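Okay, here's the structure, questions in a sec.
Of the protein chains in this complex, all but one are displayed in their positions.
Right after this comes chain A.
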């Protein structure tokens, strides 16, 4: 009984609804629009002729039954409790044309003859619009976040954890223990002194020398060296630098090695994972990157985030232009950089006058988040737009809801909150054919393998001709569930069970890859904007290591929690292996 219209699944109307429409025109529920009332605190929509009306069944005077329906044709209210009695059904069957009714407490259309819900796009749009307007008009003083009228989104984390089976790391049983020891040598063996230091540090930990204010590069490199899918790609010889250079040297006919950032990455991976613990100088890589990003080639301190974006671009560009692979970053098939980091963001812009929504999808390799502006701060921040990363205008003046501490989840919640576009940013509505005030909401359509969150700590104000750094502390979790920020969750909490045009395949996000992420690297910045230092913290074998240029030290996790996060790297939990801490012991 359902059909696809332009890719949207909607149930076929029942014969009574069809009949009703044929008699009252294609938009027969217009009269109800004025009766839509949105009730605090939950923001649920109800139908009332007057705001204080108490609906009663016309037959039995009951007002406390849970389902009361108002006949759309004659506005009479009846109760509906099919097991006991249904005065609504009685009414429907007694007068032809009076089968369609509306649930007065839920604002849902119902056919009393069929005993089932029916849907009208126009009506649902009006309900959603009313809820939206209500939600953005009221400042949320109660704990509920804006745009949530149903319980669907309020506390998914608790319930998800309850329902899933807990992750249990594998432990070898006695038989496996024996076969492990048989004919195999533990990698980190104290007798193999040449390969490992006595402190038994994990593989791939090697300091990087500072070549002159290059801590911005070192910090990002350290994070990338331990990004699981990227590490696996390079260590798995998926980009062999010798082969690549040979092949491209032959094509170009030049003896000089062709510029390829991926080859240089391959070289760094080999060096860092070689087992040699002396600090390494990534000079070749720096030189290559200078050639790629000529405008940034200097010994001045650069922004680590800018470097990150530029590097990913560099890997993307220099990838062998294979005609079979698509070039669009959204698909993630173009290069390893996008395969690992590229996700898809969805942007919905809704006209506040007619409800028409325009949806666009954009790929992104990271998410830039605003910290809340300080009370009485310097107004809007407009950070420089970098390619392929998504920025959010600092528009909200909502006070912090967590009692003073900014959290990553708070930033993400703000990122996906519906924002009213200012009157100077009116959006052209295709239905109204004029510029109208609009509501914009971001959500994540597709999660990347690795989520990089960039905290916008550097504000560049072109108006005041100055830049400043925001030192405000941001709390970030070690485990992160991105489910509430997915398009499916955001849309579900916006629309509830309305039939409304959105892509059919948004609905089953639970079938996709997991939404659970684990933190594995944090790039921190300390000091001032013009005189600062980048340091990266890495999480290996559930231990934290501080990578400060050439010096690597083990640190307690509390140090990491207290650090000033600038970029946080999370990998999908399924790709994150919690190695046992005692490697090599039987």
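In the analysis below, contacts are C-beta pairs under 8 Å (C-beta built on N, C-alpha and C of every residue); 3 or more make two chains touch, one makes a residue touch a chain; residues count from 1.
Just so it is clear, contacts and distances are computed from a predicted model.
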Checklist outcome for this item: Of "Transcription and mRNA export factor ENY2", "Trafficking protein particle complex subunit", "Origin recognition complex subunit 2" or "FAD-dependent oxidoreductase domain-containing protein 2", the UniProt protein name belonging to the chain not shown is "Transcription and mRNA export factor ENY2"
Item to check | Sole contact to the chain not displayed, among A:75, A:114 or A:133 | outcome: A:114
Next on the checklist: One chain is left out of this view; which of A:21, A:39 or A:533 touches it in the full complex?
Outcome noted: A:39
Checklist entry - If the missing chain were put back, which residues of chain A would it touch? => result 1-2, 39-42, 44, 52, 54, 61-64, 82-83, 110, 114-117, 151, 154-155, 158-159, 162-163
